[in-house]
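Have a look at this one before I ask anything.
Removed: one protein chain of the complex. Kept in place: all other protein chains.
Going by the order they are written in, the chains are A and B; count residues from 1 in each one.
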Amino acid sequence: MTDPVLRLEGIVKTFPGVRALDGVSFSVMPGEVHALMGENGAGKSTLMKVLGGIHQPDGGAIYMGNDVVVMAGPLEAKAKGIVFIHQELSLAEELSVAENIYLGELPRKSFGRVDWSTLAEKTNTILKKLNVGFDATTLVGDLSIANQQMVEIARALTVDARAVIFDEPTASLTDAEKSVLFDVIADLKADGVGIIYISHRMEEIFKITDRISVLRDGQYQGTVDTAASNEESVTQMMIGRKLDLSRTVSDHELGEVALEVRGLSCGDLYTDISFEVRRGEVVGFYGLVGAGRTEIAETLFGLRDPSAGKILLNGEEVRISSPADAIARGISLVPEDRKGQGLVLGMNCRDNMTLPQIDDLKAGPFVAEGAEIAIFDQYRDRLDIRTPSWKQQVGNLSGGNQQKIVIGKWLSMHPNVLIVDEPTRGIDVGSKSEIHKLLRELAAQGYAVMVISSEMPEVLHVSDRIVAMYSGQIMRTFTSDEVTEENLIQAISGITPGQAA
Amino acid sequence: MKPGKMSKMLKSGAIWGFIVLELVFFSVAGEFLSLSDKAFMDWENMLLLLKQSAPIGIIAMGMTIVMVNGNIDLSVGATFAIAAIVLLDSMTWPIFAGLGDWVIPVAWLLALTVGTVLGAINGFIVWKTGVDAFIVTLGSMLGYRGIVFMLNGEQPTSHLNWTLVDFAEAEFLGLATASWFLLAVTIVIWFLMAKTVHGRNVYAIGDNREAAVNAGIRVGPHIMINFAIIGFLAALSAVVFYSESGSVNPNDGQLYELWVITAVVLGGTKITGGAGNAIGTFGGVLAIQLLRKGLGHIGADTSTVNLVIGLILIAVLILDRQLNVKGKEELKV
Partner (left out) sequence: MATLTKHQIGSVLAKQGILIAFVAFMIAFTIANPKFLTPDNVLSVVRSSAILGVMALGVTFVVISGNLDLSVGSMMSFSTIVVLDLHDKIGPAMAIPAMFAMTLALGALIGFLVGYLKLNSLIVTLGMLSAIHGLTLTYSGGKNMDIADKEGTWFSVFGQGTALGIPVPILIFLALAAFLGLVLAKTGFGRKIYAVGGNGTAATFSGIRRARTVFLCYIMSAGCVATAGLMQASRSLGSQNTVGQGLELEVLAAVILGGASLLGGSGTVFKTVIGVLILGFIQNGLLIMGLQFYVQFVVTWVIIILAVWLDIAAKRGKLLSPIA
């Protein structure tokens, strides 16, 4: 029996407060395409980072052949024949394809000159293997995303790759481009390379993979032969837990429509989006990265101009030109990236919280610091924010407390429409459930709330209705009675339901 | 075509179009406004133009590689002055008294070494402290100028060596020595950036530093070498210029960095790094020199020239920003 190319045994990785990988074992055979599946947060990317030398495991070992190997860093991993094709491309756009493929390893002649002919020769050999439409001298910046991805793959082939890991490779590809990619994968397969394919897209997984391994909550759930399995059972493996969070049952009346969106589009980012949010309800938006949810939020907050469609606030059509405009109209956004977008880390807690309304908190020409502190105190108590004083620099707070500052900031604006993008990303379990409770309370108080989330239990727990998105489109809108984990996952993976929508 | 491509084509051709525009404008305007009888575009004038472009042009080649790498050097004017002083002064040093005219190459060597070392110091500080190049060279712009005064007092340093002057004033194949130096440096830097591993790595570092680092390219040595190069070229520029002029004032070279950066940016090099080349810079240098000459030809004085150069730099930035608008993909932040 052949040895696996790669074998991970009992890998453990912990970060402060969370056990990201809990004894994961996983192996890849030469010439197989092995899918790695799991929900967001299941541990797939952490596992790959361990494999790629970006993280060191706290327990367990990696084997290649019979030897234990230690991946000290990305260059080491590459030297051992493990190659990554990441979601974010890492190329120098002003350089040619050949120079990118051999970045850092350009063949030399005397006096430090580049050996162009050898470079061209080696590059063309690889490009021929990949059967691509561009040549070695094209500038990478001039290529389409799909072709740029090909260049990344070509980089992989400069090494005698033994394992190639694809992380969501088809996110930005057309169908035609996807089939080119699959041909390349088939070729790699034929060369005996072991391929790990990370993706949520069921259709592709069942098309090109040989085996599927599933992670759930950092734990290894099992491996099945693709041919012997189906979407339902894989989905079951991915989510089959006892949900300790109850489903939402709305027990209050809904108010009028606070926000209505009709036929909203923005170039390639999202198309023909229509939905409404009433006072007293939480509408959850669920989908993969790149589905277009955040982009919709950005449009509603005036950060992005739509190319078509209408936005109506309280029944009136509006044009939202900037965040200041959105705020003036009563829209608040708790953004996805709390450190980069939600907070000024060098400022203290109070100042961060009162920033959007600083012009309204006046005592003469000066800021009414007493009123500011009162606002801080109010939301510190309401949200249970742990900080020794308001003078503490926000950058020193824990993730959960930082997020609460951002939420407090926007709640203190008493918004018409509250949009929350990834409310509990990277936050400890305790704060997570506090925030979930808060969102339900806000609905009960009559707020109109939009929640964008990539965590299934979260979106199921807090939403009255769920909008499932895939590739910039709304696939289906569920009420909380209709939704099940299975049909939700299917919707966001691009599978349209059998009935007409 | 992706949004940037049309603008890229426009931009690389633009500088030559601009030069043609200038030639036409000043020739025509010169007919009406010029004080002299000669036409603007006569052959001698153009050769003179090339020669006068040399001091700024030689340094600009060094600035090109530094800026493509994602750095900047504001101390070139002061380095220029120091090298000039070393050049002229060393020819009078007693140690070299017995050398006769052989002191010339020695003086050159000393000046060039000093320039290289000053550049390497900048590069080393940027590398090891992590302080941004513009702050480091903003500081050395002041510090090196202080050294200029320390060497010179507040008096000019002069020395005339007639052999040297003859050489500097000579012409080979119709071009002045200075012009030949400019052309040679342009070609060497072009070659370095387009055809050597060091040069291609410089583009990578400026374009996508993370990708370069992940590919194993060591950024530090590249920074230091580039700064050493520009230090060397600042000294070379001084050598070329002062061999002929024979006298240097402590304030010489002031604002050179502005001219050089303007020429480099005009020639298509991006301030953020990753794009630009020696040929484009050559065009930028010519365009600026043409502007100076042209304005002088129609009777404008130094102050107007300063004003116009400053405004042109800003205009280029605005144009560059306009042509790089990415459209729907960008957030309005």
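Simple rule for what comes next: a residue touches a chain if its C-beta (ideal position, glycine included) is under 8 Å from a C-beta of that chain, and two chains touch if they have at least 3 such contacts.
The model shown is predicted, which means the values in this text are computed figures rather than measured ones.
Annotation: of B:A39, B:I225 or B:L258, B:L258 touches the absent chain (contact as defined above). The residue touching the chain not shown here, chosen from B:L109, B:I135 or B:A170, is B:I135. Annotation: of A:A61, A:V224 or A:L345, A:L345 touches the absent chain (contact as defined above). Among B:A29, B:I225 or B:I271, the one in contact with the hidden chain is B:I271. Residue positions on subunit A in contact with the hidden chain: 301, 303, 322-324, 326-328, 333, 335, 340-347, 351, 355-356, 358-359, 361-362, 365-367, 388, 409, in rising order. Contact between subunit B and the absent chain runs through residues 72, 125, 127-132, 134-136, 138-150, 213, 218-220, 223, 255, 257-258, 261-262, 265, 271, 301-314, 317-318, 321, 333.
The rule is simple: only the chains that are shown with their structure count from here on.
The part of subunit A that touches subunit B in the complex is made up of residues 74-75, 90-95, 99, 103-106, 108, 111-114, 116, 141-142, 266-269, 298, 302-305, 307, 322. Residues 2, 4-5, 195-198, 200-201, 203-204, 207-208, 210-212, 214-217, 274-275, 327-329, 331-333 of subunit B are the ones that touch subunit A when the two sit in their complex.
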